[in-house]
Every structure is written in C-alpha cells, then in structure tokens.
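Every protein chain except one is present and positioned as in the full complex.
In this document, chain identifiers A, B, C and D correspond to the written order of the chains, with residue numbering beginning at 1 in each.
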Amino acid sequence: MSAIERLTPERAKAATGYFARLARWNVYEILFWLALAGMYFVPNVDLVLMSQIFIWGLFAMSLDILLGYRGIPSLGHAAFFGVGAYVAGYCGKFGWTEPISALVLAMAIAAVVGWLTGKLVQRVTGVGLLMVTLGLNLILYDLVHRSTDVTGGDDGMQGIVIAPVLGLFRFDIFGRTAFWYALIIAFILFVIARAVVKSPFGLALVGARENPRRMIMLGAPVEGDVSRAFALGAALAGAAGALLTQTTQFVSPNTLSFQRSADVLVILIIGGTGRLYGGFIGALVFLILRDWLAAISPVYWYFWIGLLLVVVVSFFRKGLLPSLETLLNRWKPSKADGPTA
Amino acid sequence: GFGASAQETVKIGILQSYSGITSLGGQQTDSTVKLFMQKYGDTAGGKKIELVRRDTTGPNPEVAKRLVQEVVTREKVQVLIGPDYTPNTLAAAPILMEAKVPSFVTGAATTGIVGEKSKYSTRTFFAVPQLCKPLAAYAVKNGWKRVFVAVADFAPGHDCEKYFIEALKDASGTLAGNLRIPVANPEFSGYMQRIRDAKADALFIFMPIGELSIGILRAVNDSGLKASGIKIMGTGDITDETYIDAVGDAALGTITTGIYSTQHDSALNKEFVKDYVALNGAKPRIGWGAIATWDAMRMTYDALNAQAGAKFDPDKFAAFIHGRTFESPRGPITIDKANGDIVQNIYIRRVDKVNGVLQNVEIESFKDVGFK
Amino acid sequence: MATDLATDLAPVLAVSNLSAGYGAAKILHGIDFTVARGEMLVVIGRNGVGKTTLIETICGLTTLQGGTITFNGQRIEKLPPFRRNRLGIGWVPQEREVFASLTVAENLGIVYRGGPWTTEALYGLFPRLAERRRSYARLLSGGEQQMLVIARALATDPTLLLLDEPVEGLAPLIVQEMIAAINRMRRESALTIIMVEQKHDIALANSDRCIVIDHGAVVHAAVSAELLADAALLERLIGVAE
Amino acid sequence: MSSILTVLFNGVAYGFLLFIMSVGLSVTLGMMNFVNLAQASFSMFGGYVKVTAMQSFGVPFLASLPIVFIVIGALSIVVERLIFRHFYNTDDLTQVLLTIGLVFMSIAIATYAWGGTYQRIDMPSWLTGQRDVLGLTLETYRIFLIAIGAAMAIILVLGLERTQLGAMVRACVDNRRVAGACGLNTELIFALTFAIGGGLAGLGGALSANLLGLDPNFPLRYLVYLLIIVSVGGMGTISGTLIAGLALGIADVMGKYYFPQFGGFVIYVLTVACMLWRPHGLLGRQT
Partner (left out) sequence: MSDMVLETRDLHMAFGGLVIFNCMNFALRRGERHAIIGPNGAGKTTFVSLVTGLLKPKSGNVFFDGRIVTNDTPQQRVKAGMVRTFQINSLFKALNPLESVVLALLERDGKARLSLRSVSAETKLIDEAMALLTQFDLARDAYGLTEALPYGKQRLLEIVLAVALQPKLLLLDEPAAGLSTQQGHEVFSQLAHLSKDTAILFIEHDMNLVFRYADVVSVFAAGALVMQDTPENVRRSPRVREVYLGN
C-alpha cells in the first residue's frame, strides 16, 4: 500500500450511483401508495377510518423525522398536532373556510412553534428531552383545556365551517372527500419529507443521531439542526392536525393530549423508525386492529392491544417494516449492499 | 317493500365508552338495554331490533365522530343511543342532522347541545343548570348563606360554577370564595386549607365522577374540614351510586342534587331496581346512565310502535318523541317539544346508611325543572 | 521455562475443534490448541481475523457453534461466563471496558472474592490508580483505564489470564514494569497466560509459544523465539497485503 | 402561621407519597436502566393485593404491607424471567413499547379480576382522622406516610446506594458482558434488583391507593407522575428521587394554597424548568 492508489472513474461512478439509487423510488413504494389509493374501491371499506389512518400515518411520519432521523425522542409531539388542529379550527370558525390555504397556515404556525421548541431544548438530550417535551405538552394541554372561553375547553370548539375543497368537493358524511383530501395531502407531504431525508440535510440528521460528538468535530451546526428538525417535524404534525380538524370539522383538547403523544410513538415504533413508511404501516396495523378489537371485544380490547405490542417487540424487534424488508431481501437472490467495485 | 315488512329490522346504534376509566358507562348501558329487551322483547312496531355497539373510548370526538359516520353510513343505523360526553355529542351532531338519524343524549350535560345542533336528538340525561340552580336555592333556604364553590377546572365545571353562582346570588346568598381544581390532581390538601381559611357555611362541589369525586370527599373528611362543621354539598356526581362505596363513610351527610336515586319511592322504580338487580347483579350499582338509557329505549319502542306497519321515518320518530310526557322510574319527565331537551324533577338527597349501604336518600324535590 | 511444543504436563486449557461466532455469523473454524501451566501463549494475526473472538469464546461471550473447551480437566464450554471466571479464568477485554459509572475502587472491589490481589496490592502494582481511586472510571485517561482493566482481571484471582492487547495505550515504562510483573507471577504462582497482541515483537519476545490465526483458523503454531527469528515467515503470516 | 405550617406539613407528606410511589421505578429505571413502565401496574396490583388481603382474608393493614412486597416482588421475578430479561440489550423505545403493552394487558386483567370500578378501601381507625401535634392539627395518615417514607428512604439509600450490591447492579448495567466475565452473576443480580423494584412499586400502590383511588386505570393515570419524579431526581439515585419527590410535593401543595389559579401547572412548569437547567436531573450525572 506504500504507493498511493488512485481513484478510478468506475469507482467514482459507482459511488454517485449508490446515492442516486438510495433516492430513487422503488417498485414497492409505488405499489404501497397505489394500494392506499385502491382502498377507496374496496367494497364496504370504512373510508373515514382510512382517512384517519392517513392522518395518523402523516403524524407518525412527522415524528419519524425527529426520532427516526435525528434521534430526538419527543413525548410531546401531540402539541404540534394540536397547534395545527386549533389553527385550522380558528380559521374555520372565523371565516377563513378555504381548507388548503388554512392547512398551509397551520403548518407555518406549527413550524414556528416547533422551531422555538427546538431552540429551547437544543442542549437537552435523553431523558431530559423526554421530560421537557412531555412537560410542555402537558402545560399546553392544560392551558387549552381550561381556557374554556377562548378554546371551548373540553367541550371542543364550535362553529367550525370548512368550505368544499377547491370549491368543488364538500366533506360528505361518507368520508369520500375526506379520504382523497387526506390521502393526497399526506402523499404530497410525504414526497417532500422523502426528498428532505435523502438530501444532504437528511444525511446530517442521521449523522447527528449516530454521533453528535463527532458531528461537532466536523464543524456541523448540530444545535441549529435540532431546531430545523423540530420545525420540519412540527410543520408536518401541524398538517396532520389541520387535516383532522378539516375532515371532522371539530377540534377539542384531545388533539393535544398526552395520550396522543404516546399513541403516535407506539404507532411509529410498531411500524419501524427511520424509514418514513414506518408511520404509515404502523398506523394501518394499529388503527385497523384497534378498531376491529374494540368492535369484537369492547371491554377487553386493551388486553389484545397490549399483547399486540408485546408480540411486535418480541418478534419484530425493530418494528414491522424492517422485518418486512429483511424478508423481501431474502427473496431477492443477489442483493449486495452496494457496488462491489 | 310491503311484503318484507314482517322481517324488517331497525338498527339501533349504541355508542358508549366501554374501555378505560369510563368503561362503566358502557356497562350500564348494556345492562339496561338487556333488561329492557328482556322485558319488552326484541321487536317494536313489528320490526326486529338489532343492536350495533361501538366503543367511543371516552371523551374522544375524533373516534366518536368516525364511529357515528361508520354506523350511519355502513351499518345503516336508524336510531342512535349516544355518543356519550359533550364533545362526542357535538362532533357527531352535524352527521346525525344530515343523515336524519334520531339520537338520544344519555351522557352529556352541557347546556344547549340538543335542539339547535340537531333537531333529531333528544336528551334523557340532564342539563347542568337543572342540577345547580335548585341546590343554590335549597342551601340559602336552609341558612347556608356563605357558600364556597369548588369545581373541576374544565368546561362542565366552568358551566356549573357559572349557573350555581348566579342562582346563589339570585337567592341572595354570598360567595365565600371559589376554586377551580385541575382535572389531573391527586392532592387536595392545599385547597382544603384554603377552603377552611374562608370560613364558609357550606362547600359546593362539582367534580366529574371518578378519582376526583372520590378524592375530594375523602380529602374533605380526612383534612378535618367536614368535622369543622361546614356543610358539604354538590351535584349528584360526587355521590353517584356507582362510586360511593369507594368513597366510604367519608360521604355520609353530603347533600347533593340529582335526577335519580334507586331510593326513589315509586312502584315503577321499585320494579325497575328489582329487575335490574335480578338480571345484572347488585354490582356495579345503578347510576344515572342506566335510567337515561332506559328512558331512551322506552321512547324508541313507543315511537316505533306508533309507526308500526310503515317504513321507518325519522321525522315522524322525532316528532312523536318531542313534546311527550311520561312516567319514568325517576319520576315524571317531559321532552321539550321545540328543543328535544328534558324537563324533570330534581331531588335534593342526603347520603345516609340504609341497611348498612350508603344511599342517596331524597329529602326534598323540585318539580318540573327546566333545562335552562 | 517450557519451550517444547507438546508439553508433557496436563494442559490447563485445551481447546478442541472450536467453532464460534456472533449469532449466525461464523468467525472461528475448528480451532485446536492447548496451554500448559505457567506457560505464556501469544495469539497473533492480522486485523479482524478472529483473535478477540477466540478470547471471548473462551470467556463464554460469543455464540458457540461446535467444539470443546476443557479447563483444568473440566469441560466449560456450556458454562455461563461468571462460572468460568470463578473457576479461574480472568479476562482483559480489548477496548478498555471499565465499569464507567463506578469509581476505581468500586471497579476493583466488586469483583474481588479473595486471593492475593486485594485492592491495596493492585494499587502497589499501579500507583497511578491509587491516586485516582475515588474517580469515576469513565473520567480516567486512556492508559489509566487500561491499567484498571488489567487490575480488575487480577482481582478476580485467575489461574489463567486472557489478555487482549493489554499494553495498548500504556506508556513504555509501564509496559516494561507490567511485563516484568507478569513474568514474576508466572514464576511465583504458575499463572498461565494467553495474550493477543498486535505488536508482535513485544509479544514474541516475552512468550513461550505462539499461534497465528488467519480467517478464523490456526495457520501456524511455533515456539515464539523461533518465529521471531524467521522474518520471512513472519512477513508471510502477518505481513502487509490482504 | 399555623396554616402555613400545616400546608408545609401536607406538602412534605405529599412529597413522601410521591417518593414512595416512584421509588420502585427509580430502582428499575434509574439503577438498572430498564424503562419499565409496568412498574405502575405493579403498583396497581400492590393495591389490589392489599385490598384483597384486608377484605377477603381479614389481614390487618400493617401486616398486609410485607405481604404486598413479597407477592409483587415474586410476581416481578416471574415477569423478569419470562419477559424482561430478553430485553435488557434493546433500546429504550423498545422497552417502552414492551412495557406499555404490559400495562394495557394489566388493565384488562385487573378489570377482569376486580371489575372496572373503584375499590372500597378501609383504613384502620388508628390511621384515620387527625391528631394534635405541637399545636397543629395534622392528618394521621400523613404522619404515617412521612414516617414510613423516611424509613424506606434510609433503608434504600444505605442498602442500595452505598453498598457493594448497589455497585454490582451499576456494573451489570454499565456492561453486562464484562460484568459476567468478571464473575458477577448478572442474571441473579438483575432478578433480585427487579424483585426489589417490583416489591417497592407494589408497596407504593398499597400505601397510596386510599389517597389516589384504585381502579384498573391506575397505571395510566399515575405513570406520568412516576416518570416526572424519577427523571427530575436523576437516573440512578434513590436520594435524587427523594429530593425530587419532596421538592415537587411541597411546591405543589404550596402552589395550590397560595396561587390556586396556577395550582395544576406548578408541577409541570417546575419539571420543565428543572430539566432545562439540569437535563440529567437534580442529582443525575452527565454521562
């Protein structure tokens, strides 16, 4: 090795190709989204449940940005969901009934809240971070819950009016509009999130997750990235909240309860972190099973949900999606990790 | 079609909470429905009654609204008992209105949630002012003029606080002080000391059923506040039969207002209680949810019988019910014609031991109290 | 000193047809060797060939996939690690794995179960540790941690000591003193030693025999002094290119 | 003046209650680094065991406490052997998911076994009512809580923090592989510590049930409190848990007395402020 080896063009090409391949859409992804859209045509499917699955999936994906990519566990993620939900609610209540622009506004405000949260917690890690996010979530919940005059408190906000989407599609009681509206918004935001995590910023997030000390020694703005990740995650969570308000035309403190923060964490971990899809898979499995179990065993479904969690962590250590990937990879005869140039 | 009318069915959706802290609500509803159908059969007006049960999981409008949509659009439910809780009721209202599904509010007490929101809905529970106002009058009449008001710090609590203080002033009582107590709160001693410092004649309490209602009565007792001579009173939630045994003797002597007590002295009630206990056992004890469900079932059967032989018509169904007066195990009730809200007797009760069991014994009644 | 390849004494440790790895991954393939009482065997080989895996397999920390390990006549390959240690196998792990949230004194105290190496005796061997006895192990310097790991292994009163790159990060003076100490122990209490070492010159110069590992198998066994003398063979066995 | 002292006393008693409730979690989470949210379920079962022992078997209150400790300690060994030990090497979130699953299951099991409603809890008469102490009228049960909490704190700090056993547990947590190869019987140490943690959690439930109410939802209702106390105190320190319990208990009761309009916030605001100031808790150390 005493003579220095030189870079060959093939090697250089292979390296660029490697990153390109990471960013490329593969067939499973396309199938996944087609399958979601296809649910609409399944006879007697519960469209409302499906739209709520998209919303939870989007919400879980927003947490994935923080937890899966940046390694920040947040126990208070519902706070951002709730901010989005209430912004959309106030819009609908005070005459800004057009849903898409209201959704964008909700995202923007949630992003600001997220960014400020990130600023506040950027030096805190581990358990401290969990407790700070949890505490902030509980404080916000309490505020909204008891400020009956401003928010309607526990009874929920009343008088929310949402105009038809694009002036054409009214939110109907069958949940048809809700289905497509939630799916399309979730998809668009997914595409954006996907691009972000495949971008240099995404790589930096993973780097900081893996080894913040080393990132500092690369001169990376690790703390600034915390606020940016929070802003991004919060914006997406806010979008999910706004979607919920708009599709149900109702908002209550429930949207920012600790229970929701815990549920979204559970959904994400069931699905698998660090892949964006984990949230959607988790939401599908968790909500459908919960709905089904609650229907067949209303009193004891807690038991079965608990058992489900225990089974998932016992047999699919890292969540359902990674296990699925392993399975798919096993089918494919020759799949190397990268070019073997 | 005409020929099919014999086996035509009516689907009744039951949307109650079956899980978690609030699971007792669903359990009571089920027990009552079971009792009712055992007594009156599973057909009404020639139509077979089919039940569709769903778990709202508590005050959770997102889930409740989805379930309402689901049972209305997919299960094609024609009548709905529930959903429970105010936020659930409010979230569901537009759908029930649009789909023309008559519903019964059996577990939400906020004012004004029936009528304006949905002309198809009927309340068989009660409205907050209905409970608060008579108690204020009763307190002042008995010489407890300086009243300290402690409510749970959430919308129903604020509602209750408002109506009670209003009524107290109207009855020329005075407010010795007021407190809003957080809903997630395991510790009352700071509050107890504050109430004690205020030296009031009576303490009015509104707490949701559960660890708060149990906790505050125990705290009132353990801290020595009760022994200091202050009169303890509140809405019936705090001494609800389903939880009163968990409070124990600390509840003795508490004065509450209520719409129903198993001790109510009427033939109809005696029969109801006897049958209920025979079918479902003595525990859990009968609470207000049971009576609200019972009356909802009663009206459903009556309304269906009234349109026997015809196709189910939601408008006629609602029209039949609204404006009706009838005798319930709780006493006479009237459903307001314009609003679908309820007018009923309100009882002042005191917690006593009857045959070794804590009971809400009626000591005075206010007739035909309105819902405003 | 025993210098011939097949010692006539009953071996302290006999490893026979040993295969092991991590989970399903197989790293070691059919390893055979023995060590006699008081002997010092060094294991050399290039990076990543499985030296650490071999040591950890003797400790019971990897997945055993076949073969036997006999220690003082007793089969131990199925015993849990703590039992092996209590039978007299001490271990110095490769990457300074101290108990980070314990103080130096606690690190030594909790593993001591009798024997000559009391905490005070160990402080005599490593005076630097005595100075830092109340410090949490995670705050120690690299070399201090290495001393602590060696001291901790001695505290368990081993008759067989497994050393995985023990002189890494130690100052030359300390290395000399340590090797002297080890030689003294071998002489005085017939301590048996297996040592993995990348710095083959030090290793071969101070040991009796050596085995060379490549791709998880023993590719050469020799008397240390002879191998050290044979530069060409050495170059071929552990030399440069991959 | 006397009301200030009474409020302070009540705050201290509440602080000890918080300590008693969370010390079990402090042992498993803090010392063993295992995020065992099911400790809250052990507390609940502790409460039920006490109620059952007292009501169905007529066991006196004081005698029921060691029974609870032993029964729940044994139960946690069983759970540890069957389930938890396979999860020592997994990350925190997996442990969270596993144990939250167990919490859900425990809720259903408790509903099945004891019904969905609140339990009646009768305390012996010598523990109810008030007593006059140095001119103050104090609640008897709170005096009892302070006494038993202080005793537990002393025993645990001396027995777990300052001893070889404590150091061994920490060593096993730091590096289980190496601890095993250094002759520590890690399985036994973990199982024992788990039993102690579980037993303490059960005791916490038994001692607090009459104040907090006992029903199947107990674990979910108080989980957040447990987490707050343990993390504000700092992972791995029993004395930290004690200090956090006392600080938050006193602040909570004082806050409710002097600023009732902010009453509910005090505990959360203090938690956030504390964790921002010292992310590893009051007595926790940087790693």
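Just so it is clear, a contact is a pair of C-beta atoms (placed from the backbone, for glycine too) under 8 Å apart; a residue touches a chain by one contact, two chains touch by 3 or more.
From a predicted model like this one, the values you see are computed outputs, not experimental measurements.
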List the shown chains that the missing chain touches in the full complex. A, C
Where C:Asn17, C:Gln74, C:Ser141 or C:Ser189 are the choices, the one touching the absent chain is C:Ser141
Residues of chain C touching the missing chain are 46-48, 94-96, 128, 132, 135, 139-144, 146-147, 165, 168-177, 198-201, 238-240
List the residues of chain A that touch the chain left out of this view. 1-2, 4-8, 11-12, 15-20, 22-23, 192, 195-196, 198-204, 206-207, 209-211, 213-222, 228, 232, 336-341
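The definition used in the following text is that only the chains that are shown with their structure count from here on.
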More contacting C-beta pairs: C-D or A-B? The answer is A-B
As a quick test, compute the distance in whole Å between the mean CA positions of chain A and chain B. 39
Indicate the whole-number Å distance between the mean C-alpha point of chain B and the mean C-alpha point of chain C. 76
Between chain A and chain D, the Cα-mean centres are separated in Å by 33
What parts of chain B, by residue number, touch at least two of the other chains? 20, 23, 27, 153, 180, 182-183
Chain C residues counted as touching two or more neighbouring chains: none
Would you please name all pairs of chains that touch? A-B, A-D, B-D, C-D
Contacting residues of chain D [partner chain C, same complex]: 164, 167-168, 170-171, 173-175, 177-187, 236, 285, 287
Tell me, which parts of chain B touch chain D in their complex? 20-21, 23-24, 27, 153, 179-187, 189-191, 193-194, 196-197, 210-211, 214-215, 218, 222-224, 227, 242-243, 245-246, 248, 283-284
In the complex with chain B, residue positions of chain A that touch it: 44, 46, 48-49, 52, 142, 145-146, 148, 152-156, 158, 173-175, 244, 248-250, 252, 254-255, 294-295, 298-299, 301-302
